[in-house]
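Removed from the display is one protein chain of the complex; every other protein chain stays in position.
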């Protein structure tokens, strides 16, 4: 085969089963591509030895005709997932050379199903960011460039390593996490597909926590089908995470190609922001038209508390983070800066170990939980969260199957372009995605077109709780209508 | 609501993050920008609304009382910056 890295995950799977290629060849092809793509900084750790050992095992099973669902599928793992015996840092200095003695539930399910680990992927530090610029390992460069420009662009965040690696053909698919949009926004920025499943669909056990009530694992891959294949292995109840749902995991791939005829698709008027770029608006209309052409009914719906989702998120998420990140104290693992006494050790360690954005969010979170402010901020934000969730419930009660919105308010921006003085400028990137986390619903970002500058643009579909299947069926319609995204030229190689 | 510099220092100490004198005004500006952004929540009528406590409505499962874990002190202290005889060692806590 010519270039194995060009295969989609589904194509690779089928080629492996047909023995047209081997897991080892695929792993080698990606390891070579990774080496050439180091300037992108997508991987923070390459694990060629594991990759080749796992691939060899897969080849044995393939030879015996005992292929598991992901046999020989080469994947990248966001560095937020604990991988046993393999350095896990959440792209933070504070975890230094932390080597977990345990494997996250989601990745262990991927390996159970025969997948091969290529390495650990860059991300915003502790998943706090929308551009992958807050990583202690430095920013990730998107494989995409504006037409006629060499300016380095962000791949989105926080799963920027995952989105860049998938778009640059440095893996067949990648794990990612989404707390406010960290799967969908980078997918939209890189012309890839990313699904944030319903809260509770995937186990959070062994994934470095950012905001416990919002965090959810999910895949980024090149196609809707690849996403569906990966999610099936990643999802499932885990007794070690009592917030994970004890529900059967459907065969998501079977939803691909299922008719969407008669489905009601909501277009929420509150997402039509003043000053929204015309091309985003046009993309949205086009998406609605494609779904209508496929037999779906398009209805206008109202989600009245939409505008409050982002500010409420910036109370809830930092509050939970301030508490979740208290364990990084220099006592049991990770970085320790010396101090005369314990308090000085804590303060110096955490000042040196956390980057600016993490420090900022921990401080905001500490403030909104502190005595005298708790009710005004945190309790109010959680009440607004109830209202946001109720908005969605009302719409779904009207027989709406899914909601269509833009994934991001713009195409990818340049490295260093946003969030200099005012952190809120960067936060606005998540304006369309964050409501979904606040309500615990599933959302998928699927490429739907290009900007005037030739950059990918994505649409988002929001589903009912635990109805990811409908999202896959609808996304497939958009993917088919929009045509498969042509991946960027490998200018870095 | 906005924070003054004394509050920035108090919050930093509560969060156990050392801040330098030069950092304080920047942090003050950034925190106030975020607080100004979230200020709009005050306009929402939340009378009678319950704060969200569980994202997905389900019963919390409980574990059986069995010893199924532990017994690997070397893994527990394996990543620690300083240990002795399987104890974590830290600068003295002043009582």
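Labels for the chains are A and B, by order of writing; each one numbers its residues from 1.
Methods note: a residue touches a chain if its C-beta (ideal position, glycine included) is under 8 Å from a C-beta of that chain, and two chains touch if they have at least 3 such contacts.
In the analysis below, contacts and distances are computed from a predicted model.
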{"item": "Chain not present in the shown complex, as UniProt names it (candidates \"Acyl carrier protein\", \"ABC transporter, ATP-binding protein\", \"Unspecified monosaccharide ABC transport system, permease component 2\" or \"Aspartyl/glutamyl-tRNA(Asn/Gln) amidotransferase subunit B\")", "value": "\"Aspartyl/glutamyl-tRNA(Asn/Gln) amidotransferase subunit B\""}
{"item": "Touching residue (missing chain; options A:19, A:36, A:112 or A:327)", "value": "A:327"}
{"item": "Absent-chain contact - pick from A:19, A:38, A:112 or A:240", "value": "A:240"}
{"item": "Residue of B:20, B:47 or B:64 touching the missing chain in the full complex", "value": "B:64"}
{"item": "For chain A, the residues touching the chain missing from this view", "value": "81-82, 88, 90, 95, 98, 100-102, 104, 204-209, 211-213, 239-243, 319-320, 322-323, 325-327, 329, 331-333, 342-343, 346, 366, 369-371, 374, 378"}
{"item": "Contact footprint on chain B, counting only the chain that is left out", "value": "14, 16, 53-54, 58-71, 73, 75-77, 82, 84-95"}
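Going forward, only the chains that are shown with their structure count from here on.
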{"item": "Rounded Å distance between chain A and chain B, as computed from the means of their C-alpha atoms", "value": "23"}
{"item": "Interface residues, chain B side, partner chain A - complex", "value": "1, 3, 7-8, 11-19, 27, 29-31, 33-35, 37-42, 44, 46, 49-56, 58, 60-61, 63, 72, 75-82, 88, 90-94"}
{"item": "Residues of chain A touching chain B in the complex", "value": "97-99, 101, 198-200, 213, 239, 242-243, 245-246, 305, 307-308, 311-312, 314-315, 322, 326, 329-336, 338-348, 350-351, 354, 359-360, 362-364, 366-367, 370, 373, 376-377, 379-387, 389, 421-424, 427, 439-440, 465"}
